[in-house]
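The complex appears here without one of its protein chains, the remainder shown in place.
This part shows chain A:
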Amino acid sequence: MSRKTPMSATSQNRVVNTVLFVVLALGAIVMIAPLLWMITTALKTKADVFALPPVWIPDPPQWETFSRMWTEAPILSGFKNSIIVAGTVTIVGSVTSSLAAFALAKMRLPMKNAIFIALLSGLMIPYPTLMIPQFVMFSKIGWVDTLLPLIIPLLFGNIIMIFFLRQYLSSVPDSMIEAAKIDGASYLQIFGRMVFPLIRPAIAAQFILWFMTIWNDYLAPILYLNTESKQTLQVVIANLNVEYATQRDYPLIMAASFVALLPILVVFLIFQRQIIESVALTGAKG
C-alpha cells in the first residue's frame, strides 16, 4: 500500500466501496422484503390482499387487524403457553447445566471425561429418531396434550450449554477454587459465590440462544398439542394458516405471524452484540 501514491489507492478504494454498498443495499432489500410484505399485508383489507394490480401500501392501514386477532384467534393462550415452556425450561435448565459444567470442569470425579463424551455423543442422535419412542412413553403416562413433554426432558440440562460453560470455566485458574476450598467453603457456596458470577455472561448468552430455539420450536409441539388452548404460539399460527387460508383472511394470518416473531426480534435487537458474539464463538469452537 505504501508503495502506491496514497491518492489513487484511496480513490480506487472509494469506488469499490460504493459499488459494494449498492450491492449490499440491494441484497438487504431482498432480505427484508418478505418481512415488510408480511406487515403491509397485515394492514390491508381482505379485499386489497387479492387486488390486481397489487396494493403495495395499504391506505388507510387496517390497524384493527392487530386488535381483532386477539379475540378471533387463540394468540393470547399461545403466548402464555410458549412463555411457560420456554421460561421454565431455560431457567431451570440453565441451573442444572451450569452446575454440571462446574463439576465437569473443576471438580474431581472418576470417569469424568468419559461421562462428558457420552453426554456429547447424545448430540449425534437426531430428534426424529427418538420422537416416536418418546411419544409413546409420554402417552403411557397421560402427558399427551399437556406441556409436560415439552418441558420435563429439557429440565435435565442442555449439553450444548454444558459444553460452552465448561469451555469458559477452563480459563478460570484451579488455584482460585482450591483456595476457596481451603477456606472451608462448601461446593454449593463455591458455585454460588464464585463460579456463577464468573460465568454469568456465558450463561446469559447461551440462555438467550436456547430461549430462541425453544420459542421457535415446531416439530415437538405439533406432535403433542391437540387442544387449541394448550398450543404454543408456533402451532397456533400454523393452524391459523390452514384454517383462515380457506376463508382468505390473510391479514389476520400475517398479523399473527408477525406477532409470533416479534418478541425474539426485540430480544435480538436489544442483545444484538452479545448474541452475535456468542454465535461467532460457536463456529470458532466447532
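Things worth noting here:
By definition in this document, contacts are C-beta pairs under 8 Å (C-beta built on N, C-alpha and C of every residue); 3 or more make two chains touch, one makes a residue touch a chain; residues count from 1.
As a convention for this text, contacts and distances are computed from a predicted model.
Think of the chain that is not pictured: of "NADH-quinone oxidoreductase subunit H", "Extracellular solute-binding protein", "Sugar ABC transporter permease" or "3-oxoacyl-[acyl-carrier protein] reductase", UniProt labels it "Sugar ABC transporter permease". When the missing chain is restored to the complex, the residue among A:Gln62, A:Ser77 or A:Asn216 that touches it is A:Asn216.
Among A:Leu76, A:Leu148, A:Met176 or A:Ile264, the one in contact with the hidden chain is A:Ile264. Touch with the chain that is not drawn comes from one residue among A:Pro34, A:Pro60 or A:Pro197, which is A:Pro34. Remark: the residues of chain A touching the chain excluded from display are 1, 3, 16-17, 20-21, 23-25, 27-28, 30-35, 37-38, 41, 49-50, 52, 54, 96-97, 99-100, 102-104, 107-112, 115, 118-119, 122, 124-137, 139, 153, 155-157, 159, 162, 187, 212, 215-216, 218-219, 222-223, 234-235, 237-238, 241-242, 250, 253-254, 257-258, 260-261, 264-265, 268-269, 272, 275-276, 279-284, 286.
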